[in-house]
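One chain of protein is taken out of this complex; the other chains stay put.
Up next, chain A:
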Amino acid sequence: MSDLPLIQADRAVPPPAATTTTRGRGRRLRLLSGTDRVVITLMVLVPLLLVVGLVWLPAGATVLLSGTNWDGIGPLGEIDWVGLKNYDDVVNIYPPFVPAVQNNLLWLAALFVVATPFGMFLAVLLDKEIRGSRFYQTALYLPVVLSLALIGFVWQLIYSRDQGLLNALLGTQTDWYGDPNVNIWAVLLAAGWRHVGYIMLLYLAGLKGVDPSLREAAAVDGSSEASTFFRVVFPVMRPINIIVLVVTVIESLRAFDLVWVINKGRNGLELISALVTQNVVGEASRIGFGSALATIMLVVSLVFITLYLFTVMREDRR
């Protein structure tokens, strides 16, 4: 569910471009042959059907189901309509909801303020072609490649209270995964560990693409390393910066796997996506209730997506 609106984000960009093209080339369009028209129609129709069928319909169904108490059993015709009861329950009598919202925001903040800048910083360092940069690059990117189950297991070995590496090294008895005041930070560290590698690689690719003559020119003009980066390289990399920004927001909204692997998103590790899964997937099958949570998440995602689209489109118009 969590990645559902993100596809909308991707899809939502082309339409304005398309409308301006048709408006501008209205007359020339008629010059197209019959085959061309069929091809163009198909090219529009097929993706449209896919998007509607795989994104909009399920999303709409989720919103509709959030007003029911369906348990996933029996024909659709027997579903009872309960109105806003699920939302009422989510807010008023469902204890994990508030921590989940807080944790989601914390996740966004941590990735945005700490992990992403750190990933950028590492990319800049590696871009300096220091000795062994290949090795560092691989080491830092490794967590992105590892499977989630493995990541969960690796960190369990580190964080385990009785048998973990961390407590053995520090001589402490901190309950890294069990103490709800500590575990979210422990998990954020693990999530950041993965996120940093991802951002680093994206950013490194961007840095490699910066025209070297720009730096040379800056150097000739007597610009320092730092001011070259902030005044020349950073602005030039605007497309990459936007991608990094979007990836960060996406990653924090769909944060799910790590907490699920650790303790299924309970006891201090609540996330809305984990709550949706707890309720909808599996035997619990509170489809209606889970859909209400999913709808709330959709709304939260839409806020970010709207902000993003608004910024991007306004800048494109300039």
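Convention: contacts are C-beta pairs under 8 Å (C-beta built on N, C-alpha and C of every residue); 3 or more make two chains touch, one makes a residue touch a chain; residues count from 1.
Rule of thumb we're sticking to: contacts and distances are computed from a predicted model.
Candidate names were "Acetolactate synthase small subunit", "RNA polymerase subunit sigma-70", "Pyruvate dehydrogenase E1 component subunit alpha" or "ABC transporter substrate-binding protein", and the UniProt protein name of the unshown chain is "ABC transporter substrate-binding protein". Among A:184, A:201, A:218 or A:287, only A:287 touches the chain that is left out of the view. Although one chain is not drawn, its touching partners on chain A can still be listed: residues 1-4, 58, 61-62, 65, 69, 71-74, 76, 80, 82, 85, 89, 93-96, 147-149, 152-153, 159-163, 173, 175-180, 183, 256-257, 260-261, 263-264, 266-267, 277-290, 294.
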